[in-house]
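This report concerns only the one structure given below.
Missing here is one protein chain; the remaining ones are kept as they sit in the complex.
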Amino acid sequence: MMLQVILAISAVLFCFGLLATLTRSNAIMVLIGIELMLGAGNLNFIAFWKFSTHPELLTGIMFAIFSIALAAAEAAVGLAIVIQVHRRLRSVNVNRATQLKG
Amino acid sequence: MTEADGAGAQTLDVSLGPQHPSTHGVFRMNVRMDGETVVKLQPVFGYLHRNHEKLAEGKSWLGSMPFTDRLDYICPITNNWGYALAVEKLAGIEVPDRAEYIRVIVGEMTRIQNHTAFLGFILGDMGAWGSALMYAFREREKILDLFEGLTGARMMANYMRFGGVRCDLPAGWLEKARAYIETYPAFLDEMEKFLTGNEILLSRLQGVGVMSAERAINGGLSGPVLRASGVDYDIRKVDGYGVYPRLKFRVPRGTVGDCFDRFMLRILEIRESIQILQQAFAQIPQGPILNPAVKTRGFKPPVGEAYGRIEGPKGELGFHLVSDGGEKPYRYHIRPPSLINLTLLEEMCVGTKIADVMVILGSIDIVLGEVDR
Amino acid sequence: MHELFQKIIALPWDQAPQWLFLIPAFVMLMGAAAAVMLRNLIHCALCLTLSFIALGVLFMALGAEFVGFVQLLVYVGAVAMLILFAILLTPAGEVAASNNPLRNFKFSRAFAAAGGATVALLVLVSLLGAIFFSPHARAVVPPAQAAIAPVKAIGENLLNHTLLPLQATAILLTAALIGAALLAKEEKKS
Amino acid sequence: MNFPGSGIFKGMVVSAINLFGSYFDRAHAKRLITEQYPEERPTLPEASRSFPFLVFDGDPEKGIRCVACKICEKECPPQCILIEQDRDENGKLLRRPKVFNIDISVCMGCQICVESCPFESIRMDNIYEVSSYDRFDSLVLPKEKLLKSNEYYHSIHPTEAAETDARIEAARLKKEAAAKAAAQKMAAAKAAAEAKAAAEQSSQPESQA
Partner (left out) sequence: MNFIDLLKRIPEICKTPETLPLEGKKLILDFVTWLGSLVGIAVPPWVLTLVNILVVIVAIIAVFLIMFALMSVWERKILARAQNRYGPNRVGPWGLFQPVADGIKMLTKEDIVPRNADKVVHFIAPIVMLVPALILPVLLPYGRGMVAIDLSVGILFFFAVGAGSEVAIFLAGWSSRNKYSILGAMRAIAQMISYELPLVMSAVIVALVAGTLSPTGIVEAQGGYQFGFFPNWFVFTPWGFVACVLFYFSALAESNRSPFDLPEGESELVAGHLTEYSGFKYALFFMAEYVGMFAINGLLVTLFLGGYQAPLPFLTFIPSWCWFFIKLAFLAFSLVWVRATMPRFRIDQMMQFAWKFMLPMSFAALFSAAAWHYAGRGLLGWGISAVLVAIPYFALGYFCFTRHHSADNRRYLFSE
């Protein structure tokens, strides 16, 4: 029963992230949404490790640690791209970056 | 007021205002910064303008002598000397020997205490939180006490008169002065041990605010700032006023012309001044201290104009006086070394960091009383 | 009154109930909601940081102490600062009215938001359905062990079992940071 | 030994010597220059000056040296002295000031007035506790507050007071000598006049007879 509650919480968190990514027009808000979704993913890993049959294998925790490391790298590169976009288009409005022509 | 210009570089206009902890008085700099580096710097001064030159036209010749104390309030006695020298050149007054020697002694002591104060201020600008400042001011106080014993006031001395000095050395003053100057090199060695080797200080001073010799001459700089750029020009040697030709001393000058050279030059000049003082203490003759021919009230110099200048601690301090034969000067103009040394501030500061602007301003050693007059 | 007071004291307060982890979870969800809803970007970033902290505490509540601290250190220390700096470095310029007819339709922003919200809601409903009503959900779930992951075990596992991913992440991190630095550097104004 | 950190280390040693020296070593203890002001008063050198004061010999009213010649009022650079000459009952000007105000908020203690006063009547005091709460009235010192005795003058500037007294003494002696000489000359002139008159009388009786 408790596992399902935790999974529900992480699902809600994931949907908040999804909402942010879909509705907000600012590139940084999109990145914030992605961070939330990654956090939700980590929460699931830890939940499944907590309720697994033999937790001494620590697989869930390993996944969570590596995913945190990657999320940090991803955030760094994402924000660098956002800054470059801002420098080119003078704004971070996602709808303005439409010139990906050939 | 962040406004983007050019390639979207966000420049920031900051006014390091008149009320600022380290601008040595009321001096404002409108600085445009790109991040930390200075793009444009526009000095704004005039906050301490007291209309000294126009006032002098309404006062008697001696009446504006006490006001010259307030020009460069760190070294008032050399200001008096500049004014007295100019009037003596205008009226052709002879100065007795003892008065000349007293003038050299008091002038060189003013130079020492001004450069000592400089050592303290420049460390304060770099954030050494007052230790060097307190050591420097402890030694400077002793010189000011000697001035108080001689002239009656620590700083506002009003000591020089046309044709000599106002009062003779009180009993025991000369011995106290000689004993004190003996201890000065020990203080200087302690300051050098405390400062000159310090890596942070080296990295903050060296290579900052470089001024080439040729540019310094064109800019009209004078004093230690000019000599730091390698130009050998010291008015005590060039004009040879007072009894300087009889005294043997050397004029140091730097090679690179950056803040560190200006800093070291002041220390070397203090050591030279100590040599001068020791010779002056030895050679001071007895005799009158004031040319009796000069009237204190109703002093009327002949018609004409004169430009008298001395090597003040900050540079060439000149007085241009025009007399129409009356009791009041017709025109009274001062050449302030601080103001003219300040004109090249922007050239030194562009391209450096905001923290360097303070150090460069400190290394020029300006006093706002003299800049604004 | 005295007996009531007696009964309250006798309750087994010191065994932390299972549901204690709901508090950080609630704070996290509120932080996440605020991060999405607020207009001012800086406030969004701060609420995001709050939800990161709450997520870290939640990990600790679930026994994964090490992961909780790593989460705190990495997200609150670095990622939140990155986001705040990015917001600072990209001042919101004026939103130019674009010529695309579809876009400056009066209610276009409201429709977009509604569209996004419905998609998110659909995903949420499907997830919850999977969690509570799918056949697997009804499988016997083993009871929650008091599994505390000691740091020594994690350390040994990292260097023996998962050594390859560790080195791969190291290389990836350096590549990502060098790339990010190059991207964000201002080109020299020739 | 100048390894990279040695400069900083030398600096630290200097400040440590000052720090511990102030407790243990007498030479450094003397360096602590702060005077605990209200308890320890600063010892001013003899020549130190702050604001002017009027000197009087003996009785403040009659012994005042100032003759209200207004030279110092004219010569004072910041113009902070105000003098009104005294008048006796029937309006004739007296050589004494009825009002002598110095606005010490304007005065900068430059002692030009001391130099230009021909009657040695104004001298520089070395009081420094003259601050007050209200800006105008209490900073304008009236004559009563300015008048201080010659003995006080001797107590604060002994050598200068002695010179001044010597100069006054010499001036008085010169005046007396001049007066005596003038008196003798007049006496001589009178005697000569009587002698001439007597001579004429003795010569006139012969002519009248």
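Labels for the chains are A, B, C and D, by order of writing; each one numbers its residues from 1.
Just so we're on the same page, contacts are C-beta pairs under 8 Å (C-beta built on N, C-alpha and C of every residue); 3 or more make two chains touch, one makes a residue touch a chain.
It should be emphasised that the depicted structure is a prediction, and the values quoted were computed from it without experimental measurement.
Q: For the unseen chain, which displayed partners does it touch in the full complex?
A: B, C, D
Q: Specify the residue from the set B:D34, B:E53, B:E199 or B:D239 that touches the hidden chain.
A: Looking across B:D34, B:E53, B:E199 or B:D239, the contact with the absent chain belongs to B:E199.
Q: For chain B, which residues lie in contact with the unshown chain of the complex?
A: Within chain B, the residues that touch the unshown chain are 1, 12, 14, 20-22, 36, 123-131, 133-135, 138, 194, 196-204, 206-207, 230, 232, 237, 250-256, 260-261, 264-265, 268, 353-358.
Q: Touching the missing chain, which residues of chain C?
A: For chain C, the residues touching the absent chain are 5-6, 9-10, 12-14, 42-43, 46, 49, 56, 65-66, 69-70, 72-73, 76-78, 80-81, 84-85, 88, 150-152.
Q: Which positions on chain D touch the chain that was left off?
A: Residue positions of chain D that touch the missing chain: 2-5, 7-8, 11-12, 14-16, 18-19, 22-23, 28, 31-34.
Criterion: only the chains that are shown with their structure count from here on.
Q: Between chain pairs B-D and A-C, which one is joined by a greater number of C-beta pairs in contact?
A: Of B-D and A-C, more C-beta pairs in contact link A-C.
Q: Centroid from C-alpha atoms only, then distance chain C to chain D, rounded to Å. What do you get?
A: 84
Q: Cα centroid separation between chain A and chain C, in whole Å?
A: Using C-alpha averages as centres, the distance is 7 Å.
Q: From the C-alpha centre of chain A to that of chain D, how far is it in Å?
A: The answer is 87 Å.
Q: Counting only residues that touch at least two other chains, what does the list for chain C look like?
A: In chain C, residues 186 touch at least two other chains, as defined above.
Q: Could you list the positions in chain A whose residues touch two or more of the other chains?
A: Residues 87, 90 of chain A touch two or more partner chains.
Q: In their complex, what parts of chain A are in touch with chain C?
A: 1-9, 11-20, 22-24, 26, 28-29, 31-33, 35-36, 39, 42-43, 46-47, 49-53, 55-56, 58, 60-62, 64-66, 68-77, 79-84, 86-87, 90-93, 95-96
Q: Flag every residue of chain B that touches chain D in the complex, lowest number first.
A: 59-60, 62-67, 69, 131, 135, 138, 141, 145, 148-153, 156, 158, 166-167, 170-171, 190, 193-202, 296-297
Q: Enumerate the contact residues on chain D facing chain B in the complex.
A: Going through chain D, the ones touching chain B are 2, 4-8, 10-11, 13-15, 18, 31, 33, 44-49, 71, 75, 77, 108-112, 115-116, 124, 159.
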